[in-house]
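Encoded as structure tokens, here's the structure I'll be asking about.
Only one protein chain is missing from this complex, and each of the others stays in its spot.
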Amino acid sequence: GDADTGYAKQIKAVFADAGWDSIRFHNAVASFIGGAAYNIAGEDIPGTTPITYNGLISGDVDVYMEVWVDNLPTYHDDVRAGKFKELGVNFDDNKQGLYVPRYVIEGDPERGIEPMAPDLRTVEDLRKYSHVFKDPDDNTKGRIYGAISGWEVDTVMRNKYKFYGLDEYYNYFDPGSEAASVAAITAAYNKGEPIVAYHWDPTWLTGKLDLVLLEDAPYDPELYPLGQTECPSMNITICVSNEFYEKAPDFVDFLRKYRTSSALTAEALAYIEDNDASMEETAKWFLKEHDELIDQWLPEDKAKLVRNKLSQ
Amino acid sequence: MNNKNNIILEVKNLSKLFGKNKVPAFEMIKNGSDKREVAKKLGVTVAVNDVSFQVERGKIFVLIGLSGSGKSTVVRCLNLLQKPTSGDILFEGKSILSFDKKELLEYRRYKVSMVFQSFGLMSHRNVLENVAYGLEVRGTKKAERGNRAREIIKLVGLEGWEDKSISQLSGGMRQRVGIARALANDPEILLMDEPFSALDPLVRSDMQFELLSLQKKLNKTVVFITHDINEAFKLGDMVAIMKDGKIIQMDTPENMAANPANEYVENFINSVDKGQIYSVKHIMQTPSCMIRIKDGANNALKQMRDNSVSSAYVVGENLELIGILTIDDAMRVRTGEISIQDAIIRDILTTNEDTLVSDLLSVAASAKYPIAVVDEDNCLKGIVSKAAVLSSLV
Amino acid sequence: MNNKNNIILEVKNLSKLFGKNKVPAFEMIKNGSDKREVAKKLGVTVAVNDVSFQVERGKIFVLIGLSGSGKSTVVRCLNLLQKPTSGDILFEGKSILSFDKKELLEYRRYKVSMVFQSFGLMSHRNVLENVAYGLEVRGTKKAERGNRAREIIKLVGLEGWEDKSISQLSGGMRQRVGIARALANDPEILLMDEPFSALDPLVRSDMQFELLSLQKKLNKTVVFITHDINEAFKLGDMVAIMKDGKIIQMDTPENMAANPANEYVENFINSVDKGQIYSVKHIMQTPSCMIRIKDGANNALKQMRDNSVSSAYVVGENLELIGILTIDDAMRVRTGEISIQDAIIRDILTTNEDTLVSDLLSVAASAKYPIAVVDEDNCLKGIVSKAAVLSSLV
Amino acid sequence: MPDWLIAFPSSIKLNISDPIDRFIDYLITEWDAFFNSITNGLRVFLNSIGYVIEMIPWWLLIAIVFVLTWRMSKKIGKAILYSLLIFSIGAMGLWELMNTTLSIIIASVIISIIIGFPTGVLVSSSDRLDSIVRPILDTMQTMPSFVYLIPAAMLLGLGNVPAVLATTIYAVPPLIRLTSHGIRQVDREVIEAATAFGSTKWQSLIKVKIPQAMPTIMTGVNQTIMMAISMVVTGSMIGVTGLGQEVLISINRLQAGRGFTAGIAIVIMAIVIDRLTQGIIKKGEAFIDE
Partner (left out) sequence: MPDWLIAFPSSIKLNISDPIDRFIDYLITEWDAFFNSITNGLRVFLNSIGYVIEMIPWWLLIAIVFVLTWRMSKKIGKAILYSLLIFSIGAMGLWELMNTTLSIIIASVIISIIIGFPTGVLVSSSDRLDSIVRPILDTMQTMPSFVYLIPAAMLLGLGNVPAVLATTIYAVPPLIRLTSHGIRQVDREVIEAATAFGSTKWQSLIKVKIPQAMPTIMTGVNQTIMMAISMVVTGSMIGVTGLGQEVLISINRLQAGRGFTAGIAIVIMAIVIDRLTQGIIKKGEAFIDE
């Protein structure tokens, strides 16, 4: 009965689809719950990070489920300036840094791969293994696949490269885009070749490939920007536009409570990868699987509506 | 005839130079340098150099001259396809250079049409559409211009080819499409740049005939470029010979043939078939011996002997031609063998002053006696001998 | 003359159709349908229909005919610019249709050159480069072909224009570039499609002269299309008239002018200046009264009276012409007033059999007596009267 | 050798970045209303195209392609081939996405032709104009669309409107260039003939120059369509859904097959649109004079 009467008052919510799967997944979950309980008509708008972020500021995007705070240089200023509302953290237990495939260190007898850098543990250890991670464009040095150009962490990684004196042995290679970076890692992995690359977790890639994060000095907020420590886990926040904040207070309340973790996200991504499932299917599966989240996120009446909808 | 009001087109001191450095080049030719010098010194081609002429309404003005002498350029100035470097061109007394956009458009649409030396046909249009082009830009209705175009296409002998594309036509057919396009417009002035050059003699003389009858019937004015001197003299009321951008002689065909201005003109018109230009009045002689019928045989014999000829023309009271009396017959009249009336040969050849010599050829060849030239009243004006016919053809 | 080995080019039953449905169209014309029917029924243009002819080495073969009658198509088949629909073309006895790529190339490079009706000049090349094109593709060295091209450019009267671009030339100049390009190649056969149509009479007769002397001196063979009958008859050793894709008469100029195959041909060659075709042998008569010098005055008088003429030709022992004796003088000889030797007028006009009638015009006009026709040995062959000259021009 | 002889001297500094930033800020703050009205106008146009395309049932669209191809090429084989190609987009499960993409492409191509064709004609008429316009076209084609997409998105919002604008900016230059080039190549004599018969500038354009230049102009239209379609993915970076988005998703997941599938759908659209446009223009020529 609700659906019919509510149809006229439905509120449109534009979710940012900044181009990767986890944000789409979270969009789908929030959208599903919005549709089931808050009379929200969710809709994804595709775009790149900077463009969707701008859209959030200008009001073209209503809900941003995963803002990778550290990749956006102006984020903190913008929040302070009130250009949009930060509602909370979606998850903050993610990792980032330099990864190598496990077989590089340990070998893989099944694929007949010998360990290539058996003593590789830390970033600093890379100095010994430049001959392993050869740069195809420059046979005197190795190659480190860096972070995506323009991201804040890119500066940090470049500093780290200098700090550990890796610049003497390696070229820092800018892969240009996420897709290219992933392609490079995947190609190397499939061929069983050595590679060292910046990456982060959770992604479907880290879920699928067996990668090892190289260790680094413990995090220190002062030294981190200089590249001297490991990366902190980043706050992945949920934000809404000012307009939407006014327009759908109930739904915003729900988003404020929305919280997952890297593990949960990775689980969902794996489900997508394994079942070739659509985002909507995955969202339903996820909410069924983690029923407890519904109670954590929603007041009782709304939780009922969601469960009703799930059981349809 | 030379009434000012009858001048439809007047070209005054027209010059046209091609290339940069026009100003110094202009100075040079003003100071008497010739085309070749200017070309060498400044790289400027003097296509037309101080040309002036007048075209009377309803007349055919023919331009002839050496290849590259500037004929096309002159004609292209007449509808301002080429802007004169200096000089003026008056249409009905008004300078076409002073025309505003609209006047120029009207002038080109209604007053003047052109047949291009290299046809200038539109390859994306078929024959009919090409011919109808001028009417189309004027705004004539589709059906009407179709009819008109079909009519003209028939006139130039391309009936049945209306729907063909230009690329399917032979050279002469293309030229006829160009002619038809200009005719379809029914302009007051036709500018024709070697319009018949690709036509065979049969089609060509048809076209010449059509052009002449158009001009006569509808009082069209034609400026005509040709390399065929016979054509020039046949069609032209006035012929101008160009050389190195200048007009070196301008006259009626007869006068030009009779008095070429210089050796160049003489050479140029050498190949002309003079029988086509000369009419009887140019070659007739006063009959050396003319007797009145009432004069009697004795008188006739005396006159023949005095002039040492063997025959005499006999005329009546009012100089009307009666016949010929030979010296033999005159003697027989004197001896009373026959009467003078019977002795006169009445069955003789006559012609009139305006007959073309060429038309007299066959008659002259078989004539026993010189041919008598008479006027409308049958009065004897003169005689034409075989020798005169022959020598006129030289 | 008609020696098989002397035939350089032989066209056998050549046909060329344009359009689809060629096979049924071919059937139709084989069954006697004419061009128009085929065009109407099948939309196929029969450009050339079963044409056969032979061209002798060193001769000029002229094609004339109505616009659209297929002349250009025939000529374009001769160098395979157009592939015949049926029939064969033999060059020195070998079918050019059977030529392989290399032979065809050699044939086009060394054996045959073409002057195009609409010039076909290359706008990206200047005059010199256009003229040198044929030599260039043959591989002639740059300096050599430059010299050769300059020479020919001079020949066609375009000296000084070598570096100009084609767009800067007048129509006639462009045509001469086309002629020069073909001549520069120095081919055995020249295919000329209305090569002189845009030329003024002076340049044209220069060109005709050049062509004739080339042909004579270097034994060139020429296939020549023209619409100018005078030109056709002046240049042609053999002339073919085409109509609707067929050759309707093929003969020497004299024969054609004398015996036109039908009214069409007659009309077609009507405009020809016959003085240019007919030579004296066509119009001379046997002298009606010829006396030997030893025959004496009485005999001469008798003969003149018998033939009722007033003068007689006097010949010597070997029939060599001595002079004319008039009837008056003969009487004076009989009365003893003068000797026969003194009475004979020796200062008389003579000509020979091959003189063109047109060249005789001026002489005939002023001649008192018929002109004597003699051979190399001064033997009297016949006489030409004024009347005969006149009537030959009709 | 001193360093400045090899490396560009770092002391020379030209900062245009800050003024540009300030200018964009100024635009955003002061011209908001203006850009909003543009956006709204364009959006109405886009939505109506989108609406029409949504309305057409799939079988009707295939039938239209079939009939048009058949009537234009007179070849039933081609008609069947193109219909099958379009059908296969549906079979690949991309019908809805195609519809979305199609409306953006159609809108961009229509706008490009409306702008580009007259501009090309204008440019053909004057060398001065040409030398002014040419660097502008170079800029339109080579200025990376990303650079202006962000400010454009800020001014015009996300979604179809800035995408169509960006697509048009990128796609219109070849049409302008080739229209101008084609008209400039028309035989001078034929134009002279038109002039001599008293054609107005407009008449010689419509009746002579454009028909004669048509083959070249058609090449320009083809290039414009190709450029427009090649912007599909970029459009998806500023909020357009459809096949471009499908490509982006599959790239991010490294699903080459899926990406190619979407790519092939785009290519099929390109081929069919190109052929139909060429056919329509060819047919249209016949009607251009009156």
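The first chain written gets the first letter, and so on, giving A, B, C and D; residue counts start at 1 in each chain.
In this section, a residue touches a chain if its C-beta (ideal position, glycine included) is under 8 Å from a C-beta of that chain, and two chains touch if they have at least 3 such contacts.
In this text the structure is predicted, and so the values were computed from the model without any measurement.
Every shown chain that the unseen chain touches in the whole complex is listed here: A, C, D. When the omitted chain is restored, the residue from A:Ser22, A:Asn54 or A:Thr206 that touches it is A:Asn54.
Note that of C:Lys30, C:Lys94, C:Lys142 or C:Lys294, the residue touching the chain absent from this view is C:Lys142.
Mapped onto chain A, contacts with the missing chain fall at residues 48-50, 53-54, 71-74, 136-137, 145, 148-151, 173-177, 179-180, 183-184, 186-187, 190-191. Even with one chain removed from view, chain C keeps its contact list with that chain: residues 79, 81, 105-110, 113-114, 116, 118, 120-125, 129, 133-134, 136-138, 142, 181, 185. Residues touching the missing chain, restricted to chain D, are 5-10, 12-21, 24, 57-59, 88, 90-93, 95-96, 135, 138-139, 141-144, 146-148, 150-151, 170, 173-174, 177-178, 181, 184-185, 215-216, 219, 222-223, 226-227, 229-230, 232-233, 244, 247-248, 250-251, 254-264, 266-267, 269-271, 274 (touch as defined at the top).
The definition used in the following text is that only the chains that are shown with their structure count from here on.
Work out the mean CA point of chain C and of chain D, and you get 64 Å between them.
Computed centre separation for the pair chain A/chain B is 95 angstrom, with centres defined by C-alpha atoms. Looking at chain D, one finds that none of its residues touch two or more other chains.
For chain C, no residue reaches two or more other chains under the stated contact definition.
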